[in-house]
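A single protein chain has been omitted; all remaining protein chains appear in their positions.
A and B label the chains in the order they appear, each numbered from 1.
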Amino acid sequence: MKNVFIFTSMLLISLNSYAAPPTFEILIKDHLFYPDELIIPANTKVKLLVKNQDATPEEFESYELNREKVIPGNTQAIIFIGPLSPGVYPFFGEFFPKTAQGKIIAEEEGK
Amino acid sequence: MKSIRLYLLMILVATLILVMFVSLLKGYQSSIETAQGLFDERLVNTAELIASAHVAQTTSDSAQRPTSDYLFFQIWDANGQLLTRSDTAPHIALSRFEKGFYDVNFNGFRWHNYVYPDPLSERWIIVGERSDVRSSMAEDIVLATILPAFFGIVIAAIFIWWLIGTGLKPLKNLSRQLASKQADDLRPIELADLPKEMNQLVKIINQLFWRLDQSFQREQRFAADAAHELRTPISALQIHLHNLRKTYGDNSEDWQVMQAAVNRMSHLVNQILMLYRTAPEQIAKKAESIDLYKLASDVIARDYQQFEKRQQHIELIGKSSTIYGHFFALETLLQNLLSNASKYAPTKGHIVIHVHPTEKGVRLTVEDDGPGIPPDQYERIFDRFYRYQNENSDLQLPGCGLGLAIVQHIIEMHHAEIKLSNSTFASGLKVVIDFPAALRK
Partner (left out) sequence: MLLNSVILVLREVLEAAMVVSLFMAFTTVSQQSRYFLLKAIFLGLVAGGFYAYFLPEISNWLEGIGQEITNTMIHLGIFLLLTGFLWLISSNIVLPNRLVKAVMMGAIILAISRESAEIMLYISGFRSDHFLMQSVLSGSLIGLGIGVSCGIFLYHLMIALKPAAATKFICVLVVIVGGSMMSQATQFLIQADWLTSTEPVWDSSHIISEHSLPGQLLYALMAYEATPTWSQIVVYLTSLALMILVIISARFLQGQPKYD
């Protein structure tokens, strides 16, 4: 059984990190996301570089993207997202959800 | 130990919190939605108001209009030119020119905007409100209604604690009454205002007490009566045996065996009578100060013949030690212990008795150099009619197996403790009894 598990895990671990995914930057300042609307290409893996310029920690969270990551104050974090089908994916800062809101819009290229 | 009170409190408060939380959360969500709806309506109204007020005005001055920090407006013409704005408003359009609500970042805050195209003047009115202020206003309104509920839980918890306490009071009373009962007190329990749930319980307990009392009395009466009734025929038997032997002058072995059997029967009956005479309820009221050392020397002196017959060496060590107890019972105890020691000690054997005061009372020790008893038998030898038979010795000792049961009885009566171990001789039994100085009531 364990072998099956390891085998499955190996199947799932990808080796596709050769092609560097496009990077997008999101700033956190005053518990706000800049930009609060990020347009990314659909069906492509994307690397988000989230820079927290506040002194307080923030947690980048999105139910639609299935992502959660704590970003301590004055640090930056990398979050991989996608490939996403075209659509709107809201995200928010779990520690300051009233103001830290934003959405990622996945658009097909050429549109 | 599990406390019913704590259990009930925990489970009730936990239930209360869970049920209240779910309903409060639902209430909170819908209240917040209603509040946000109201705020949105207000924004729309403000936009329309501004539109109607500015219909005539066409100036593009950005006059310093006093507005609060968390509200702004902009008026744009159809060509995308900013006509006027409040001093908190930005110079640029924050969102698309399309009727509706938008959320944008500006000036370090999140703003909830309403974009309103005024059909009359063909202008765009944009009114913005700070999201965090909106939220905290909405939250203040909702919290004002919800917070009392949380204090309510704390108050409810205190009440629940107190009420469970009162509810469990009959149970507490019952257990207190049971705990304070003397071992021999078999009177029924009487509780005022008995709740329905406990009625059956108390009834059954009282029934049990009654039946226990009845069977105690029956057993006692029966054994005592039987023993008492047997004494007369046995005495008669002894006298007639004696007379018969005199008449026939025969001293054959048959006579001796018969004599021994009759003596044993007499001893047994006496012991049974003693056992019931020393029962707690028989002599509970007659405790007095007794010098155990003096009592021991008296008993030795009286039974000296017994030791002398087998040339046994008996020694009493110690000093005057007073305990509070029952004279007759303690005398019986010493008699039984000494006769046991003498019985098991060999001819020319040794018996040593120590009596001396200790920190908590008085310690009595009886040692012999007989065969002793293996430790796994220590528990059993106090059983009635149990006699330990050493497999290696075929010597048949007289006795009925009641001696140590009587000793145990007397020890319990005096709240004393008995311990058995190997004696300091090469072999033999050591009996240590610790008496408390005062007899506990």
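Here is the rule we use: contacts are C-beta pairs under 8 Å (C-beta built on N, C-alpha and C of every residue); 3 or more make two chains touch, one makes a residue touch a chain.
What you see is a predicted model, and the numbers here were worked out from it, not measured in a lab.
Check B:18, B:239, B:260 or B:317 against the missing chain and you find that the one touching it is B:18. Note that of A:26, A:40 or A:79, the residue touching the chain absent from this view is A:79. Residues of chain A in touch with the missing chain: 1-2, 4-5, 8-9, 12-14, 16-17, 45, 55-59, 63-64, 66-73, 75-83, 85, 94-98. Against the chain not displayed here, chain B makes contact via residues 7, 10-11, 13-15, 17-18, 21-22, 25-26, 28, 136, 139, 143, 150.
Everything below uses one rule, namely that only the chains that are shown with their structure count from here on.
On the chain A side of its complex with chain B, the touching residues are 29-30, 32-34, 36, 98-99, 101. For chain B in complex with chain A, the touching residues are 103-105, 108-110, 131-132, 135-136.
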